[in-house]
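Only one protein chain is missing; all other protein chains are in place.
Chain IDs A, B and C follow the sequence of writing; residue 1 opens each chain.
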Amino acid sequence: MSARVGVITFPGSLDDRDAARAVRLAGAEPVSLWHAEADLLGVDAVVLPGGFSYGDYLRAGAIARFAPLMDKLVAAAGDGLPVLGICNGFQVLCESHLLPGALTRNAGLHFVCRSQRLRIENADTAWTTDYEQGQEVVIPIKNMDGCYVADEATLEELESTGRVVARYVDVNPNGSLNDIAGICNEAGNVVGLMPHPEHAVEILTGTSTEGLGFFTSVLKKMVLS
Amino acid sequence: MTEQVHTSVNEPGDERPGADPSVTDPDLSASEPAVPPVDVDTVARAERTPERELPYAELGMKDDEFARVVEILGRRPTSAELAIYSVMWSEHCSYKSSRVHLRQFADKAPESDALLVGMGENAGVVDVGNGWAVTFKIESHNHPSYVEPYQGAATGVGGIVRDIISMGARPVAVMDSLRFGPPEAQDTRRVLDGVVRGVGGYGNCLGLPNIGGEVVFDPCYAANPLVNALCVGVLRPEDIKRAIAPGPGNKVILFGAGTGPDGIGGASVLASATFDEESHQKRPSVQVGDPFMEKVVTECCMEIFAEDLVVGIQDLGAAGVSCATTELAAAGTGGMDIDLTLVPLRDATLRPEEILMSESQERMMAVVEPAKVERFLELCRKWDVPATVIGEVTDTGRLRMTWHGETIVDIPPGTAADEGPVYERPYEPPADLGQLQADGPGRLPRPATAEDLRNTVVWLVGSPNLADKTFVTSQYDRFVLGNTVLAMPEDAGVIRIGDGPQGIALATDGNGRYTRLDPYAGAQLALSEAYRNVATTGARPLAVTNCLNFGSPEDPGVMWQFARAVEGLADACQALGVPVTGGNVSFYNQTGSTPINPTPVIGVLGVHDDVDRRVRMSFNVEGTTLLLLGE
Amino acid sequence: MARFIVDVMLKPEILDSQGQAVARALPRLGFEGVTGVRQGKRFEIEVEGPADEAATERVRKMAETLLANPVIETFELRAE
Partner (left out) sequence: MARFIVDVMLKPEILDSQGQAVARALPRLGFEGVTGVRQGKRFEIEVEGPADEAATERVRKMAETLLANPVIETFELRAE
């Protein structure tokens, strides 16, 4: 039986089908989860996809985090369930305090869509073991509110405990502090990532297939555990 | 949906033609105490007060057009009926100036096995093989984008996307073709920045990849930018939906956003003419978009289609409820009863005339069999989409509307939807054409030295029309949905359909300067450029959409440009064997009496049997031979 | 130094999609009885010199030309 990876759809989620495709290409079975059903359907891991849940009205991720399913997810994440929040998913994870800090308006104040070079800074999280520490990958980024901010103490802690998972290289597209593109929680099972690995899983439609590693990593972790 | 050329009647404050204080309906407020005493112009009253004057001229209606309405109804129209006729017979709904010319697209249409739905519906549909069909269309939102660039452009995207949804398709990509004034002009900054943010803000939030478009700068667009948005959708041929309301007893459901006072600058003249009330004298003529609402409406529609819950569906565009009800009824069994009081309002003070003319965005109207209504509403609740049954289909041949129990509309719907006026406007070449054509490139100095040549190249490369467009394209999501095979900086966008291997290619092109010099050839050049851009990706061109941006049709020079451009396009489509499946005409693009360069923007759709074999623009294999094709 | 507050709100007749999204979300979060939410912008502006007539006029001009979009928004200005 292959691993089952849930993909949550909130009203306004956009990349949910893409995340499901990436899960499938990685060799797992995608399971779609509806925000209003408080049931994780026994999945082995969860992806919160990109998009504009609730139109990003108020603040990106602010309304989605109150979804009935999110209570379940917060509890399960505490018990070690691997969770990957991509873009809007990252914003939801910050709003629900599963991850520290917040994502604010891009420093340039414009939506930014580009192929972005990243360095994987932590290859030990549930979602990054298929990468080498320090490996550089190119995957798309596309967001309006991607500027990662946190107070100094939090930044200091993230840096000193290796919880910065990925960093922008060459160009910082949104003004994120310390060029942060992704972070994880203390246990390393919850990862938030601004760029979109699910858009770099096929040569035909992406600029590379270098995003697939996020999805294959979590499968390995599940096989091992 | 389409744009409204707003008759500017923003300040009707001091003159209220037709206000007749002697006429009141005392019984109404008594019977409905919860409602403020509303002074409604009912059909009964229209019969009683034939002499009452109505502000039809302010609504853009000519004397003879108004006379025809009176003839059709056998009495004066009520103010609500006048609202319907004035908007349905307006240029952009009735195509009254362009219709006689646009016929050529059908008359000269080449044989095509692929064509499933041709011109006349919300958008054309073509069969692309392997059990898939594609629907696409381009539309303008020029004037609103000058008034309020962000919202104008955003709602332009929203409108064309709803057109595609109403064909029963899932929208899968958008494109935008833009024209601005000179980049150094102060106002261009405002307009360009707002328009690009608006196209991106709406399209990105809907999750539709932007796979191409154009940005052109020319002084003629300084006070009249062009914002043309294209959307393409995918469906199964057997799932095509139409804008029809058949079957008496079927329910009419309005769903999506509430109705507010958006874009009813025109309607306020009716309200203030009929009712002496200050709050109705100033209504915004800008429409504001809510892309999140459109996204949930889209997903809701997809589930509704998947369960086959509608017999007819129509989006609410420029003419709102007026257009949807008259067109659905006219194309169905022929009759419909609507209770306008049931329309969910964002502003409780709206008058029935205003409800009829409101251009509030993100609204759809569906016709649903009674047994399926509950499931329909259930899916709407799932997606948090407000939905209300507001009436039902009848076999009376009349469109009837009531307001708090009083009949305020009773018309044969076809007369509003299909029997609008048709003009054969006079046309002749613009006076300065000969002079323009005589001013050939031969008179220009040639670069004489290597240095001159270098300077010319540098000047060209640095010119805004050739410069890098990343400022624009980086604000658009081209990756979402995961099927984008080619997008910027390629000459055509290519997307995969289903799980592949088939796909489609799309390009839009237009050149106002060529078309100004020779509208016949200019339109053909635009078509052949788009055709080539699609073909060079390896696709087989299949169908054409077009957005015809011109000045005032009342100017014979403009009308001539229009007639010639349409003729050129129709002839070229015939020669190339690709039918026009739909499009849009935008007139009155001018500043004072100076029209823009005539700017037909042509979109061509092609098919890929295997997108893996798409050809990129870049030379990516070493040692290949370069060949130049053509003259 | 003078400090001004400029509150910018959408005109009442203009659709406030953000405010409506918040209003729709509230009951789900257990907040009943909210009959309306409107969302606007608030600017805090600090200018050199005293908060006199001239300064107020300058900030008003700023609000009109940059902070608010007069086509769809209105603003209120006050010194603090």
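Note that in this section contacts are C-beta pairs under 8 Å (C-beta built on N, C-alpha and C of every residue); 3 or more make two chains touch, one makes a residue touch a chain.
The model shown is predicted, which means the values in this text are computed figures rather than measured ones.
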Inquiry  = For the full complex, can you list every visible chain touched by the one that's not shown?
reply    = A, C
Key: Selected residue (touches chain absent from view) among A:Asn106, A:Asn172 or A:Asn189   = A:Asn106
Where the missing chain touches chain A, by residue = 58-59, 62-63, 66, 94-95, 97, 100-102, 104-109, 147, 149-152, 175
Query = If you put the missing chain back, which residues of chain C would it touch?
reply = 1, 7-9, 19, 22, 25-26, 29, 31, 33-49, 58, 61-62, 65-67
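Following the convention adopted for this analysis, only the chains that are shown with their structure count from here on.
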Message = Quick check of your reading of the touch definition: is the inter-chain graph here a line, ring, star, complete or other?
response = complete
Query = How many angstrom between the C-alpha centroids of chain B and chain A?
reply = 38
Note = Two or more other chains are touched by the chain B residues 290, 292-293, 384
Query = Which residues does chain A have that touch at least 2 chains other than itself?
reply = 54-55, 57
